[in-house]
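One protein chain is absent from this view; the other protein chains keep their places.
Letters A and B name the chains as they come in the text, with residue numbers starting at 1 for each one.
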Amino acid sequence: MPESSWSGAEERVPTDDHVAYGGFHGAASRRHLLLPVLHAVQDSIGWVSHGALNYVSKRIPVAPAEAYGVATFYDLITTEHMPARVARVCDDVVCKAGDGNKLISDLEAELGPENTANGESMWVRSACLGHCEKGTVAFIQRAGEQALTIAPATADEIAAVLRGDSVTTNTPPVPAPFFTALTKAHTMGAAAVRNEVVASGIRGRGGAAFPVGVKWNGVANAPGDTKYVVCNADESEPGTFKDRWLIEQNPFALIEGIAIAAFAVGASKAYIYIRGEYREAEDLLASALEVAGSDLDVDIEIRRGAGAYICGEETALFNSIEGFRGQPRQKPPFPTQSGLFGSPTLINNVETLAAIPGIVTDRGAAFAQIGTEESTGLKLFCVSGNVGNPGVYHVEFGVTTRELINLAGGANGEIQAVLTGGAAGSFLTETQLDVPLTFEDGRDSGISLGSGAIIVFNTDVDMMEITHRIAEFFAHESCGLCVPCRVGTTRQLDIVGRMREGSDTQTDRRDLDNIGWVMRDASICGLGHTASNAVESAIRIGLIGSDA
Amino acid sequence: MIESVLPNPGLVEVTVNGKTVLARPDATILEVCRAENVDIPTMCFLETLSPFNSCRLCVVEVTGSRTLVPSCSRTVDRGMEITTESERIANTRQTLYEMYASTVDLSLADADTQRWMAKYDVSPDRFGHYEAHREVKVQDDLYIRDYDKCVMCYRCVAACGPDAQNTFAIDVAGRGLFATISTEFDVVLPDSACVYCGNCIGVCPTGALMFKSEFDMREAGTWDENRQTITTTICSFCGVGCNLDLHVQDNRVVKVTSPIDHEVTDGHLCIKGRFGYAYLQSEDP
Partner (left out) sequence: MLGAGGGTSSYKEIETTDLIILWGSNARNAHPIFFHHLAKGVRNGAKMYTIDPRRSESAEWADTWLGIDVGSDIALSNTVAREIITAGLVNTEFIEHSTSGFATYAESVESWTLERGEEITGVPADAIRSFAHDYAKARTAQLCWTLGITEHANATDNVLSLINLSLLTGHVGRWGSGLVPIRGQNNVQGGGDMGALPNKFPGFQDVTDPDARAKFEATWETSVPVEPGWHISQMIDAMESGDLTALYVIGENPAQSEADVGRTRKLLEGLDHLVVQDMFLTKTAKMADVVFPAAAGWAETDGTVTSSERRVQRVRKALDPPGDSKDDIEILTMLAGKLGHDWELQSAEAIWDELRSLSPMHAGMSYDRLEALGGLQWPCPDENHPGTPFLHAWLWEDPMPREPAPFSVVRWVPPVDPLADDFPIRLTTGRRLDSYNTGVQSSGYRSPIRADAVLDMTKEQAADLDVAEGQTVKVTSRRGSIEVRVRIVKGLRRGLVFMAFHAPDEVDVNRLTIDAWDPKSGTAEFKATAVRIDKIPEG
């Protein structure tokens, strides 16, 4: 018998008169649909009105206050009336090193101030949109039409789309896949596959560098009948674009990696949580899944983020998929024991999962031969900013930052600063440029590899502005759950703001130090733990402040 | 009797500030410490609600842990070594209170908070003086909401929602420092799902949520807790047997709460228990 629609729908059917199904458990089982439904409303109407929210709330059903709490959590969902077309234009650190500031002033001249409706259109500034190798970027939401990305973007092009000009997007054709590694994995058996992953020594590529094999065995051995695999494709770290690049290059490597992972840990359901602004990559993945899906034993579902950096944190990502506000959970319990929907969950980054087919095909031992003892295999680095050929570089672990910059065509002009690991990373000193980029060397010398972002700033860049932009980024992206991060990111921004105005007092320095320490020591998740890294290192090495 | 049918888990040994203590394996560090009379400050934690991990005031050092550990939500492990006071901890707690003080009005925060702020030598204006600027929401005859005093501890959200009342009239909206407790689209409470159980008020630690009776008396300058008695009795409005604490001033009930440690209510009541006393003192009997 079908579930009753009585509790949600306006109309009910006569058979509902004497029986209804669903109740609390029915509603709870549909809660995960909340974000996709809000996306659907946002995409077609351009915003989520009170009436629309109430309707969504009744249909799922979920309490309207809760739905409102979720809707207001995300940048890409708006609960105030918005024009039909909204351009989100990157003014983050990499763009600032390039032509980003010029684009912003061009837009101001051509379209007027940001955040101001102009007929059916509007533009606003945005955090990094993950196309740093291409120069300037704009992401444009269009009510009733597919959202799109323009990179590189000019003010004229953005204005044209905002006017409603039609744009032809060409999704590259998707080739038919050959899942030879997956076939081999099935022959080997789940335990043997996990053994190969352990033998490979591969560590997670998302930033935390946890040994992947340990995680896989943890999930496989965790008690419970239902297990999940989640691919973290919520790539939002400023200066990072490798996951998008990987999907564009070969979505099947990722899909095959997920299928192998699901087989190896005993999951029949997998999710790919992809950044909300990566619509083109999402389409490509969706087409690839359509081609590959019937060959797989695992059901892979794409879930779209909605503009919240915090959702790259694994437990916040679970909450987001489950239809709650994307706030992190206190660990332990760790996802391997209690993750998505409370079940043991394997969550890995795109790059990690895409490396799995190679490990299965060539054996873990071969993978372990590459790189260093603790940092095995090849790694993708995103080199951007003032370099000759910004892009993704696939290199063996052990290269230095200076070598990578040279690989990317060398610096344009004189290097003033290099930021590794994105906003959550830190600025390098001159000597650190020659430290090999491995997990062990990074740990010893205080360099954060993080997501593999390497951003080069030449002497033309205002490092005060860059540091301020990073402080602003964290104040905007803090989810607000825990006090150290909720208040600390804003107080950090206050002080950096004062420094930008030319004030640099001992009290502010001491407070900044204290704020950073408390955020790192007492915040609930990695966002707070790392929110002071860049600011602190900028001061330490004299990029900003009265010593600069 | 209950004991005989529930599993009796084995105890584990942990050390608290060097002292060896036996604890249930599902006990939190906070439970174990408070049972040992170790003073640990909290703001968002309440025994009857799930831990929210918001205030972080309860952090302690656990040997082997890189960062401080929230004692309210971490359960003990065998052999865990816990330190509850150190310069690192004191400095963190002081800074957290100073962060709070820069974003909210703590003038009506509970007595424990006032005591801890003194203990940790808090300078409330360190990160800037907080100027109250929000209008108090007075939308009916029973409640007031003064979000200038809201510390975003989430207690009210949990009491309204999954941990007790399951009504979900309010949730957190927005993000970061701009997050607020809100009904959908900030509609007035009578237009929301609110059923006026008062459980949000019952759990609020800072006076941001208040019964209008108390608010009116405070405004009039007649609220005086030194002249109040608290008498526990049983609600008369149905057969469940909820414990009521009647707060009485000048032979008038001025507020009704429920003891948090009673297993019937866990400190929660319904609209009748909270407000049904009114007839006792109606002017026109």
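Here is the rule we go by: a contact is a pair of C-beta atoms (placed from the backbone, for glycine too) under 8 Å apart; a residue touches a chain by one contact, two chains touch by 3 or more.
Remember, predicted model here, so these are calculated numbers, not experimental data.
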Displayed chains that the missing one touches are A, B
Would you indicate which residue among A:Tyr21, A:Phe210 or A:Phe341 is in contact with the undisplayed chain? A:Tyr21
One chain isn't shown here. Among B:Val136, B:Met217 or B:Ile271, which residue touches it? B:Ile271
Since one chain isn't shown, list which residues of chain A touch it in the complete complex. 1, 6-7, 12, 15, 17-26
Across the whole complex, the chain not displayed is touched by chain B residues 1-2, 5-6, 140-142, 162, 164-166, 189-190, 194-197, 229, 231-244, 246, 248, 251-253, 259, 261-266, 268-273, 275-280, 282, 285
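Operating definition for what follows: only the chains that are shown with their structure count from here on.
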Chain A and chain B, separation of their C-alpha mean positions in angstrom: 35
Chain A residues within the chain B interface of the complex: 50, 53-54, 57, 63-69, 72-73, 79, 308, 325, 330, 332, 475-484, 486-491, 494, 511, 514-515, 517-518, 520-524, 529
Chain A-facing residues of chain B, complex: 51-56, 59, 67-68, 70, 73-74, 88, 91-92, 95-96, 99-100, 102-103, 126-128, 152, 161, 167-179, 182-185, 192-193
